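A single structure is presented below for examination.
Here the complex is missing a single protein chain, while all its other protein chains stay put.
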Amino acid sequence: MSVRVLDESVGKIVLIKLKGGKVIRGNLQGFDQHMNLLLEQSEEVGDEGKTTSLGTIVVRGDNVVIISPPRTGNQ
Amino acid sequence: MSVRVLDESVGKIVLIKLKGGKVIRGNLQGFDQHMNLLLEQSEEVGDEGKTTSLGTIVVRGDNVVIISPPRTGNQ
Amino acid sequence: MSVRVLDESVGKIVLIKLKGGKVIRGNLQGFDQHMNLLLEQSEEVGDEGKTTSLGTIVVRGDNVVIISPPRTGNQ
Amino acid sequence: MSVRVLDESVGKIVLIKLKGGKVIRGNLQGFDQHMNLLLEQSEEVGDEGKTTSLGTIVVRGDNVVIISPPRTGNQ
Amino acid sequence: MSVRVLDESVGKIVLIKLKGGKVIRGNLQGFDQHMNLLLEQSEEVGDEGKTTSLGTIVVRGDNVVIISPPRTGNQ
Amino acid sequence: MSVRVLDESVGKIVLIKLKGGKVIRGNLQGFDQHMNLLLEQSEEVGDEGKTTSLGTIVVRGDNVVIISPPRTGNQ
Partner (left out) sequence: MSVRVLDESVGKIVLIKLKGGKVIRGNLQGFDQHMNLLLEQSEEVGDEGKTTSLGTIVVRGDNVVIISPPRTGNQ
């Protein structure tokens, strides 16, 4: 079920919260069963909304706390 | 047994406590054997009951401490 | 041997100590090989014995430090 | 070799040191390959030797640092 | 998908963020399924951009948070 | 290779450094693939060389950082 949601999020902007509090936003290009993530046009989102561009990144899944898929119309 | 309770909680509001103290409430849409969770209409519940909307999220199971299924009539 | 004790504790009140110091008391409904626990009528037990009702909860096993089964007559 | 020592300690008083510094003494009733332990008549041993009775407990193995089997005559 | 990106990054400069905050830049020579990395001409990048040469290093994968492949033309 | 060195250290005094900084010295009686260790006549070695006798102990391998086998003549 999580997988289906991640599948549907490929090609879309997702928000990632990491252990330690870092927040990253980026275009999800892929993922695997460990929740390793491939993001494009990603940026770190700071405390006051300030963003720092990260470009394409691979996030190692064991750092992930929460993945927010893009909001859809029926929410 | 835990699985049965989680199964019965799908489509209902659950409360999730994460390592580090974060508390999340949301409508459980799915879960897997790692306790990865899919929640809809989720919100983070702050110290004084203040909530922040999170929408649909995937929670990586290794962050979960406690899941509270919805309270039923016979408790 | 641990499993037998947990088996015999199903339907009884157990005390759970979690990593980080949280203490939970509840009626054990089930458990699995990871020590994931299903508790009913559970409550968090505070420092001075103050309790906060938690109702039915699933505890993810990797947070568990100690499980105290109910005391029996021969102790 | 560790297993043999633990086997020989069943029915005897062992001292357990846990991550975080907690020390527990109790009568070892059983253990498994994860070092999950079943102790009876256990007690937590405080900094100045003060003990708090815990009764029968299951200790989740991943919290264990050191197990001291009972001292035998040839030590 | 992550693998393909890492494959394409071999022979190129990547930026690695480690748990604890250390940042390393180096020429990726290889990697495996644990995200163990082999970097050449690597350097640690300090807070103010100051770099310390590390030469060839093996990074154990469980320390990795983020890998930034080289930026390509179409970003 | 590590195994051979540990094999050759059985029956000899080894020094063990644990996560968190604890240092233990004892006569290695056995070990397994997790680096669970069985030590006899062990003692904890304090900051200023002060030792506290621990007798026979089992050390759970995941706490181990470094094992120093006995020094041999050709070092």
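To keep things simple, chains are lettered A, B, C, D, E and F as they appear, and every chain counts its residues starting from 1.
As a working rule, a residue touches a chain if its C-beta (ideal position, glycine included) is under 8 Å from a C-beta of that chain, and two chains touch if they have at least 3 such contacts.
Predicted model only: the values in this text are computed from it and were never measured.
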Return the single residue from F:24, F:54 or F:67 that touches the missing chain. F:67
Residues in chain F touching the chain absent from view: 1-2, 5-6, 19, 35, 61-62, 64-69, 71-72, 75
In terms of residues, what is the contact footprint of the unshown chain on chain E? 18, 20, 22, 24, 29-32, 36-38, 40-41, 54-60, 62-63
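One rule holds for everything that comes next: only the chains that are shown with their structure count from here on.
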Give me the fewest steps it takes to get from chain D to chain E if each step has to go to a chain it touches. 4
Same or different interface residues for chain A and chain E, judged by whether over half of the residue numbers are used by both? different
Centre to centre, by mean C-alpha position, how many angstrom separate chain C and chain D? 19
Could you tell me the distance, in whole angstrom, between the mean C-alpha positions of chain A and chain C? 35
Two or more other chains in contact with one residue: find those residues in chain B. 62
Which of the chains touch, listed as pairs? A-B, A-E, B-C, C-D, D-F
